[in-house]
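Every protein chain of the complex appears in place save one, which is left out.
Letters A and B mark the chains as written, and numbering starts fresh at 1 in each.
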Amino acid sequence: MEFSHLVRPRSVEEAYSYVVERNALLLGGGAWLRMSPRSVETAVDLSSLDLRYIRQSGQLIEIGAMATARDVETSAVLEHAFGDVFRHAAENIVGVQMRNIVSMGGTIAGRFGFSDLNTLFLALDAHLVLHSAGELGIESFLAKAPKFPLLIEKVLIDSGIRSAFKSVRNTATDLPILNAAVALTPKGWRIAVGARPGPARSAPNAAHLLGSAETPSDEHIVAAARATAEELSFRSDIRGTAEYRRSVCAVLVRRALTEATS
Amino acid sequence: MNITITINGRERSFDIRPADMLADVLRDAGFVEVKKGCDTGSCGVCTVLLDGTPIPSCSYFAARADGHEVTTVGGLASEAAELAEYLVAEGADQCGFCAPGFAITVHAMKKEFPSPTDEQIRHYLAGNLCRCSGYEGQMRAIKRYLEASNA
Partner (left out) sequence: MPEQFKEVARSRAKIDGKGLVVGRPAYTDDFAPRDALVVHIIRSPHAHAHILSIDTSAALKLPGVASVLTYKDVARIPYTRAGQGHPEPSPHDKFILDEFVRYVGDEVALVAAVDEVTARDAAALVKVEYEILPAVLDFENAIDNPVIIHPEPEIHDMFPIGFEPTRNVAAAYTMEIGDVEAILADSDVTVERTYYTQAQAHVALEPHTAYTYLDLHGRLNVVTSTQNPFHTRRLLGQALAIPLRNIRVQKPRIGGGFGAKQHVHVEPYAALVTLATGRPAKVVMSRKEVFENTFSRHQMRIDIRIGAHRDGRIRVIDMQVLSNTGAYGEHALTVFMVGGSKTLPLYNKVEAVRFGGHIVYTNKIPAGAFRGYGAIQGNFALESAVDELAQELGIDALTLRTTNMIAEGETSEVFKIMGEGGEGVEMVVESCKLDYCVKRGSSLIGWNPSRLAYEIAPGRIRAKGMAIAMQGSGIPLIDMGSAHLELQDDGFFKLHIGATDLGTGSDTILAQIAAEELGVSSDDIVVYASDTDQTPYDVGAYASSTTYVSGNAVVKAARNMKQALREAVADKFNVGIDIVQFDGSRFTTSDGTFLVGLKEFSADTLYHNGAKMKTIAASGSFTGEKSPPPYMAGFVEIELDVETGKVDVVDYAAVVDCGTTINTNLARIQVEGGLLQGIGMALYEDVRYTESGHMLTNDMMQYKIPTRQDVAKLTVEFAESYEPSGPFGAKSVGEIGIDTPLAAIANAIFNATGARIRELPLTPPRVLAAIQAARRTLDSAN
């Protein structure tokens, strides 16, 4: 990736103005972005703004856009609120070094198919707080990138949700062949699958089979897992075939549900 | 643009292009212990500490390091030399290309986990690839090094 100007705004407002006025590119960690062949005039460095935090605020967990994957992996706040699901979702990403720079804002904004964390965020029904543009559910965001200029300030998640994350990958730090996350939100069960290889999608019809039961029966779990594989679409790439992803989808969802309900 | 980075305790100023990566700036400044292996943050040989945190310098914009502290293995001289003794004693020092990045990451690991389990060691160092040694010699060396450090 190339850019000819780098600006270091002193406020989120200022950062946003570059996006609006100059179509500037926001840099999270920059790690994924720089691998793309894009060329822009202006890039915006957000690292000195106060966007790197993970905190509990009432019933909500707030994750700042510049919180890193390593922050998320090791956060006591997230562990207290969700158990070790965030650690599981983050700990296979490339290496500790990479996780120290990969930002949550960048991960979400990139809508990467290979993202483990986006799948978890989707299952948890996370909401994005966009500067000067209100809130947006991550579901809509992953389905279709908004056309308006945006700056993700933070991610909001209801605290205390029961959830689980599973993935299958070749080497331990490889991009996933497929991943899946499940969560029992206040609105009922959610099932999300990513690395299809496309970006994560939820399977509301399949999740509906579980309703809001805290401990659905094994039969219901198996049915929901199978239904997920039917409901979602998969493609082939160098890491796996569509058939493989479909087969393994049911397995991962079943295992995640079993873990989340145990 | 002009930036200032404190490298191994010494303040240095650089005239950089906005999109320059930290690894290139460091190498051009003579810090050849910072290697470039993959350019995608995947292999670990470019690892440096940024304010004490291990990062892949090939994937970190130099401008972000402005006003911050960078530590290379050169800034850990005696510690790296000590770890080197243990690697050498196992024969695990093969081509050496992964070694400086590896040494820096071990240093960072020690700070977070003074007495890590095998699994924690393997996980913390998973981003430091080695194609020569098969990893076992490095594991033997690290464990003995940590034992001696904690004794």
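Quick notes
The criterion applied here is as follows: a contact is a pair of C-beta atoms (placed from the backbone, for glycine too) under 8 Å apart; a residue touches a chain by one contact, two chains touch by 3 or more.
These numbers were taken from a predicted model, which means no experiment stands behind them.
Interface note: of A:Val155, A:Val168 or A:Leu257, the residue touching the hidden chain in the full complex is A:Val168. From the set B:Ile3, B:Ala103 or B:Leu146, the residue in touch with the chain omitted from the display is B:Ala103, counting the whole complex.
Touching residues on chain B toward the chain that is not drawn are 17, 32-40, 42-43, 45, 72-74, 77, 80-81, 83-85, 87-100, 103, 122-123, 125-139.
One chain is missing from the display, and on chain A it is touched by residues 35, 94, 168, 170-175, 177, 238-241, 243-244, 247-248, 251-252.
As a convention for this text, only the chains that are shown with their structure count from here on.
Between the CA-based centres of chain A and chain B the separation comes to 29 Å, rounded to the whole angstrom. Note for the complex: chain A touches chain B at residues 1-6, 8, 27, 29-31, 34-35, 43, 45, 47, 91, 94-98, 100-101, 172-173.
Contacts from chain B toward chain A in the complex involve residues 1, 18-19, 21, 40-42, 44, 47, 50, 53-56, 59-61, 63-64, 66, 105, 108, 123-128.
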